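A single protein chain has been omitted; all remaining protein chains appear in their positions.
Then we have chain A:
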Amino acid sequence: MADGSAFPPQGISLRIENLSHSYRIEGRALPVLENISLDLKPGEFVSLLGTSGCGKSTLLRLIAGLEPPLEGRIVAGETDVTAPDRSRILVFQDPTLFPWRTVRGNVALGLETDGSAAHRGDEIDAALRLVRLDAFAEAFPHQLSGGMAQRVALARALINHPPLLLLDEPLGKLDALTRLSMQSELLQLWRKVGFSAVLVTHDVEEALLLSDRVIVLSDRPARIVAELPVTLPHPRHRDDPHLVALRAKVLALLGADIPEAIA
């Protein structure tokens, strides 16, 4: 991870202790997270894998502080998470852009909350270039494709330089090619800036290519089934035999029966 870059690591640590959570649906409790404990070192990149509806987005919402957990504790850096904070930014699964703002206005949102947007126009431009949307700065969200909207949401988060970045399938709607290039942008940025990251993805390969550690979750209520360190140096290659072996292992853990045939 440490590649001797000039930038000091910016990431913060994250400690999750015995976290449990459930929702109420029509008066009945729906357990979603069960006794999750997880530690991230500053600057660590961790991926969460689990089947649809198991509770991954919920876990990210709790870490972001958007909802208080029913049980357990989350500590980011030195402080207990009790409310949302700009040091922990979540890129939502649904881009949720503000339809009344242009792409540029959406990206500037976080800078407006502390009044710094006016003199940081260059950074906004740079963030738009990073996600390759500089040509669409003045477009409105309804004029974008799903993948473009996702990239705007990514820029809207990155511009705040959060020490902890929470990514909920941020590249889910992108075509294979854009996805690859966004993966490598994300990786480069992470290696340069050194933020800590929790990535939720359905793409096992993406998790293995990007992260230091892959966490496999069970079906709802989500428990941690396995933690697999990925120690390969960057840049990684998808056909690296070590990576291929890991992929088969993760797929087996996720409960897939076919992968042996594919892998």
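Just so it is clear, contacts are C-beta pairs under 8 Å (C-beta built on N, C-alpha and C of every residue); 3 or more make two chains touch, one makes a residue touch a chain; residues count from 1.
What we mean here is this: contacts and distances are computed from a predicted model.
Engineer: Given that one chain of this complex has been left out, which of "NADH-quinone oxidoreductase subunit B", "NitT/TauT family transport system permease protein", "4Fe-4S dicluster domain-containing protein" or "Sarcosine oxidase subunit alpha" is its protein name according to UniProt?
Structural biologist: "NitT/TauT family transport system permease protein"
Engineer: With the missing chain put back, one of A:Asp114, A:Asp175 or A:Asp239 would touch it. Which one?
Structural biologist: Here the residue in touch with the unshown chain is A:Asp114.
Engineer: In terms of residues, what is the contact footprint of the unshown chain on chain A?
Structural biologist: Counting over the whole complex, chain A touches the hidden chain at residues 61, 64, 66, 83-86, 89-90, 92, 94, 96, 98-102, 109-110, 112-114, 140-143, 156, 160.
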